[in-house]
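Sharing a structure here in C-alpha cells format.
Every protein chain but one is kept in place in this view of the complex.
And then chain A:
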Amino acid sequence: MNKIPLFKELKHDRWVKPFFKQYKKTLVTALILGFFTFFCGSALMFNSGYLISKSASLPVNILLVYVPIVLTRAFGIGRPLFKYLERLTSHNWVLKMTSKLRLKLYQTLEKDAVFFKRDYRMGDVLGLLAEDINHLQNLYLRTIFPTVIAWIIYIFVVIGVGFFSWWFALVMLLYFGGILIVFPLWSVIVNGARQKREKVLKNELYTDLTDNVLGISDWIFSQRAQEYVALHEDSEAELLAVQAKLRKFNNLRNFLFELAFGMLAILTLLWTSTRFIGTHGGDANWIAAFVLAVFPLVDAFAGLPAASQETNIYADSLNRLNNLPDKAITKKVETDLPQNPLDLKVQHVSFQYTATQKEVLKDITINISQGEKIAILGRSGSGKSTLANLLRGDLQPTKGSILLGDAVVSTLDDTVADYIGVIQQVPYLFNTTVINNVRLGNENATEKEVWDVLERVNLKKMIAALPNGLETMVDEAGLRFSGGERHRLALARILLQNTPIVILDEPTVGLDPITEQALINTFMQELKNKTIIWITHHLKGIDNVDRVIFIENGILEMEGSPTYLEQTSARYRNLKNIDNGE
C-alpha cells in the first residue's frame, strides 16, 4: 500500500481526514443517495426482465404482474431523481468543506503574512495553494465518494445473492472484489507512475516555455526564433511519448474491464440456469432478471480505475498543504503599550535570516524621535528593507533591541498597526470597490471622510468623474489605476488609518520623474505631522527630510541632515547632481 502516494499522504494528514467528521448527516445522505442511484438502475432492468418473463408465462390475471409494473415505473423515476439529489447533496457537502478549508488555509498563511511573499516568491504559490483546495474538492467528488458507493454496492450485491445461493455469493465476493481491487490498483501502480512523470515533464515544459516567452524579444532579435520552436519540440517529445503510453494503457484497461463485466454476465447466466429451473415460466422467470441487472452495474465501477489513478495528482496537492507550518494559535501576551512620545529606538541591532547566512544588518543604532523625517538610502540588497521589517516588529533582531515608546516592538503583535502604517513599493489594491479599498484604513470612516482623504491625495476629481464614483470596482474593465494613482490610493488609506508613524518602502520605483516628484510632494505635505521613515534608492525630494541615513552592506555608512551632507560629502553631492540631471 505504501506504493500509493495518496495513502502515504493520508497518514499524517491535517487537510482531508479531519473534515469527514464534519456535517456527518449530509455526508451519509449523499452516500445513501449515491447507492440508491445505482440500485435503481440495476433494479429497473432486474424488474423489467422479471416482468416480461412473467408476462410471457401468460398469467391468468394481470394483477399478478401489477407489483412489477409499479416497481418498474418507480425505479425508472427513482434513478434519475436519486442521481440528481445525490449530486446536489455531495456538492453541497464538498462546498461546505471548501469554506472550512479556505478558512484554514487563510489562517495558516496569516501568521506569517508579511514574509509569505518573500518565502514563496518562486512562482505563483498562492495561486497553487488556492488551486490545491479545488483539487481536494475533486478528490472528494471524483474519487472518495464513488469508491465508497461502489463498495457499498459490492457488499449489497454479495449479501443479496447470498439469499439465493451461498456459493454463488462467494463467487461474486471474489470476482467482484477482483474487479474492485485489481483494476484500480493496477492503474494506480502502472499508470500512476506515468501520470506522475507526465506531471513532472509538463511542469518542466511549463517553466521552460515561460522562460523563453519572457525572453521572446531576444529570440527574435538574435534571429533564432525558429530554432526555439524546434528546441521546444525536442523537449516535448518525451512528454508526448509518456502521454501516448498512458492512453494506450487506458484503452487496454477499458477493454479488459468491459470483458470482465461480459464474463460476469455469462457467469450469472450459468448460475441462474442451474438455480432457477422452469419451463415457460415459474422459477425461470428470474433468469432474465438477474442477467439483465448485471449490465447497469458497470456504471458504478467503470470510473474507479481512472479515479484512483488521479489520486497521485491529489497527493501532490495534499503534500503541499500538509507541508505548510502547523502553528498553534498563540495566545496574546499582555504587553505594555507604547508611551508618548513615540520615539523609535534601534539599539545595536544585528540581524541574520538563519544562523548560517551572513548578517544582513550589523550593529545598527538609530534613534528616531516622534515627528522626525528620515530617509534611508542604499543599494538593493543592502538591508534597508529588512530594517523596515524590523521596525514594525515583523522580524525580531538577532541581537539588540527595537523600542517604540519604550515598548518592545515585536511584542506588540497586531496593535503595532495602530502606531505604524506602511506604503509598499507596489501597493496592493483589493478587487473590490474604491471605497472598500480606502476604508481598509478605518472601517468606520464616513463617506465624507473618505472623500476628504481622497481630496488630500489629489484623487477626488478623478474618482468623482468615474461613472459609479466610490462604488467603482478598482479593476473593472477599462479602468486601471496607474502606478502613481495606486500610490495615492495607498496614501489615502494611511491617512484614514492615521498612525503617528509611516514607513514608505521605495514608493516611487519605476515612476517617471514628474509623477515621482508630484507624489513625493503629496506624501511630504500630507504626512507633515507624522514620523516618516522613507526607504529610497534615489535622492529625488531628499531635501524634504530631516536626516539621511546611508546603509551599505548592513552597516550604517553615513548619516546627517541633507544640508550637512551636502557640505561635507562629495559622494552625496555627486549623487544629488546626477539625480537632478546635471
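In this text, a contact is a pair of C-beta atoms (placed from the backbone, for glycine too) under 8 Å apart; a residue touches a chain by one contact, two chains touch by 3 or more; residues count from 1.
Convention: contacts and distances are computed from a predicted model.
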Which of "Thiol reductant ABC exporter subunit CydD", "Gas vesicle protein A", "ABC transporter permease" or "NADH-quinone oxidoreductase subunit N" matches, in UniProt, the chain that is not displayed: "Thiol reductant ABC exporter subunit CydD"
Residue of A:Leu10, A:Leu141, A:Leu209 or A:Ala306 in touch with the missing chain, whole complex considered: A:Leu209
Option from A:Asn431, A:Thr446, A:Asn468 or A:Thr568 whose C-beta touches the chain left out: A:Asn431
Residue among A:Asp13, A:Glu238 or A:Asp418 touching the omitted chain: A:Asp418
